[in-house]
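Only one protein chain is missing from this complex, and each of the others stays in its spot.
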């Protein structure tokens, strides 16, 4: 037992004006001794290869002019955050691809396990079997939910997953034409365009049916040709519509030897057919509804899945965890697999440049899925269906309002159209403490100032919905 | 690898109206099979020995008439808690034995480690070495702060620690007379009286000096006699006064062969002499200032320490952890020691009935002490001294106000007296969002409607103090 | 040990803490023009405390590693009998962390804490309803404190009545806290034996009753897990001579929502909210040992009590007969809030179903163990048990020499927490097991399987078994060394003094 004798010659320390709580060796004694061992007199000698003319003379002018203690920071942050308005009574009715879902407390407790959140990517599997197993479980659970065979450990979000899926399809097919349904989320359309900037891709958008909100099959048929790499559709699409033409689409796409890329809300799959069941080649989506919360737009969890197909898997971006065994064959274990696709090995020939991803969010989604189980996911999706349909029905009963605006069957989100510009309704709802639907006046592909996209989830009680409807009713 | 095949014959489960999320086996299939194995048809057969006339016919009428989901509960709790008013800008100036101290985030992170908080008392040491080591470290760190040799792992709070100290002193000395300083916290006085109800003790209170706020040594000398088991004083006392007569008191007490029990604020010991240094026999106190937060009065952490003395240690209440080695002598380890003092072995002859204590709070205090270190404790105590003296000085400069009210040197808390009843000042401060000092109109031993007990800590900036002083100044 | 002591890691001159507003200290010194050194004089501490200081990352690592060397319900079953180690819902932790609870000062004016008081008020009403009592005091921080309060209430009740009753009856199967609490309240403890069928021996009870009898402290179901089926008769006997009944609520879990202590005839009861109502045990505490009473006894409850007038909640300090305060302030608020959450979420039906499931779990385990040789179920093995059961490893010891303690250590070696052992005292080689409703069926089967395996290993190689545990962070520890007067080491300070050459003996 080597004991550090502390009880002799204790001198009151000279009060240091700066203390680095996160730099343990930054006390004067350690610094002095370390510099001596290094063989320099002053730490700045370690920077003697930096051109002196660009060395900063003063510390940079960031922060608040001095070091803050936790308490000072807490008070400062509290005064800032008090300017935010949180809507929980009722929860926001905002749609637009992200909805207010409840997050079980157990998810946060698991994410607070610091072995998880302070870990690096598990490049050394033997010391990180726990994380690797969770990632493998996430991949497996998501695969079973999607009924796809291969799922990676995450992309940034649905939009970059969609962009990467298109890039992968271009590599697999060696074609440059991309067909995209016109009813996908407009921000995802923007992201796809950005990511394809360097690829000379030819993106074609298929108009949707203004009556049903679904993909216009004739137009789609006419847009796809033998140069088409892939077709991308979303189920549900931007308007919340569950397109029941997906089997027909799959047939059309595969007839032209193109790849069928489908974007999904994983929670809808409690009651909606899986993309695997209608022959999707690549599935993307966001697992935000599976226990991730809102976070003002991120972090979320981009889903990326493929069929069991050599080319598709080999061209898959991102990290994959696999089951393996020990060298001596005695036990099972988990490790990163197919790393030769990745940038740290393949460099400019990699399938993607992605390295940091949203892994911790995969821990959350895995925990959420097993907390609910298949039956719980079914029940939850069913309850959301009931609630959103109740809201649409009640809004639709308001005078001269139409809800849902499109006739296609929907899940969770739906569009409603009002007899006066929605903007004014929205402002008035805000005054009453209600965050209404998403105004669609400036949102492609609709651009309709009378419409809004509502989202109703398990977080909304009937009373919440009634409050919304009654408040709008009073304004019409 | 035994795999539970899940993919066959999945039937949508019948929606259960009640789901017990915390009772894993409470699903219909498991229940049925378990009851069959037990050999009963109905679970209620397991209650056939309960007199039928007292069996409840209906579930008890508690809660809100039905099961609540987490989300429903969160909304409910949120609506309740929104009725509370939290004071952080400025923090409360309330004194009275408990003050607003800052709690480093790292303390909460450590307390959130579920291996700690979901553990039972470590009766099985081999599987709980971590907890036991923390407890041993708490005992050791507290011992070094107090300069006492033996510290138990906790009492409920300062008040019950004081009561148990007196009971222990009565057992050690086999005497029934107790002398208590008249300037201790009035609630602690009440608790001592309650705990001594069954012991036919003779409690004598020594009046304090109304000028200095300190113990009146002459009166003390006259009150102690050879039948006195113990003398109990507090440093700082209810008025925040650091009594510099403690050495004289120790001399008087020990001359009469009584035991000297001292109550302390452990944080004061960064700058104030330790009770060990002035010959206390038993030391009590509350470690709330060491990283525990307010919690509206609890849980806190009762400190109990003794000198290295056979009788004192053998009569010590509560749990002790000690260093030991493995049976084979190869390693060191930690285990509960001297358990023969405790109720689960000694039953009615035990030193106390205590079993559940405030162990988790000892984890917090241990982490807090090492985060600060001796030098950090010194600096912090010094800063609190400066701030509280600044507040007293500024309040004392107000017209016809007196602060501090007593001439004895003080730490952290001090009494101030105003030219008009403090109650009205307090109400007016509240209106301005300031939680002022503790009104002493109805608090023994002072009962002065013009006085209040203020506490100023590291949480109060100069600006906070200035705001308080200026607000009061405007009212006088 | 595998993690160094903080004394080996830190240095009193280091600190990981950044003090608030430290930039103001110099100005404060200037304004005040005095220093604590001067003002405190000989009361100034002349050296800094010998507390090793660590940086934040070192603190985190030290405690994280130590937590990984600890074992709680979140790691696996902790089936300690009479400890009711159920799962602690995470939502309770989240809510109890709300700054609108944590940042409240106990002396804040009541109108600034109405939300919390409402919660506490509802909790008090619910606990009274669940127990069949009139009022509850939330003050008592632990079960034993509740017992002390109860015993003092009984004492004061008879003092007020002018009756000189100084005997408290306590069954020999009772928790150790019962006699200890009675003794602290000044009672003589009269031990009542247990009959062959595992309940209070009625003849012995009759013999013990006298005009000196103040009351009886009972837990029902008792520590054998057996319901005292003649409880109404017992209550009548006590009441008919003017004595009182105290209910030790530690064993309530199996009957919660099914039968109420008040309806059984009890006058005072304490509840362990950190057991029955899902608040965590914290490695020893904090707990919450709410004490409830009915009729006249309610006036003796420790004050203040939570109360409501109109729609305003407040603390009622009125105290004509009460025993006073049992501690400062109002109680251990954090576990109280957790119990509120627990009851609110389950509701009456959920509590009742949880109780039933806990009893199913107990009896399912008994059913599984019937086919395992080496252990027996003493006291009428056919009778259903409630929240817990007590096995005896006597047959195993007789056959192989392997004791209940050895069985416990072998369980640890398998990564399972041991049951309570050698309690109750009336069962030889006792293994007292309580799964609660929180254990999955699979886990109960695994536990039974582990006990079966241990019995097998005991027959094959008792010596090897006695050297367990090995798979734990330390091997079996030396209790003699730990407690020997010349080696007992309760603090590092004592170790240091010994290492410096002092001969310290207790």
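Per-chain residue numbering starts at 1, and chain names A, B and C are given in the order in which the chains are listed.
Everything that follows uses one rule, which is that a residue touches a chain if its C-beta (ideal position, glycine included) is under 8 Å from a C-beta of that chain, and two chains touch if they have at least 3 such contacts.
Predicted model, so just to flag it, every value in this text is computed and none were measured.
**Student:** Using the touch definition given at the top, which of the shown chains does the missing chain touch?
**Tutor:** By the stated touch criterion, the chain not on view contacts A, B, C.
**Student:** If I consider the whole complex, including the chain that's not displayed, which of A:68, A:205, A:428 or A:441 touches that chain?
**Tutor:** Answer from the full complex: A:68 touches the omitted chain.
**Student:** Check each of C:45, C:90 or C:352 against the chain that is not shown and name the one that touches it.
**Tutor:** Per the contact definition at the top, the residue touching the missing chain is C:90.
**Student:** Looking at A:90, A:122, A:240 or A:289, which makes contact with the chain not pictured?
**Tutor:** The one listed residue touching the chain not shown is A:122.
**Student:** Taking the full complex into account, what residues of chain C touch the chain not shown?
**Tutor:** With respect to the unshown chain, the touching residues of chain C are 9, 18, 55-58, 60-61, 64-65, 68, 73-76, 87, 89-90, 345, 438-440, 442.
**Student:** Determine and list the chain B residues touching the chain excluded from the picture.
**Tutor:** With respect to the unshown chain, the touching residues of chain B are 1-4, 6-7, 10-13, 15, 17, 19, 21-24, 27, 29, 66-72, 104-106, 108-109, 114-115.
Quick note on the criterion: only the chains that are shown with their structure count from here on.
**Student:** State, to the nearest whole Å, the distance from the C-alpha centre of chain A to the C-alpha centre of chain C.
**Tutor:** 44
**Student:** Can you list every residue of chain B that touches 2 or more other chains, as numbers and ranges?
**Tutor:** 69-70, 74, 88, 102, 104, 109, 112, 114, 144, 332, 374-375, 378-379, 458-459
**Student:** Could you check chain C for residues that touch two or more other chains and list them?
**Tutor:** 5, 7, 10-17, 19-22, 25, 48, 50, 52, 54, 56, 60, 64, 89, 91, 93
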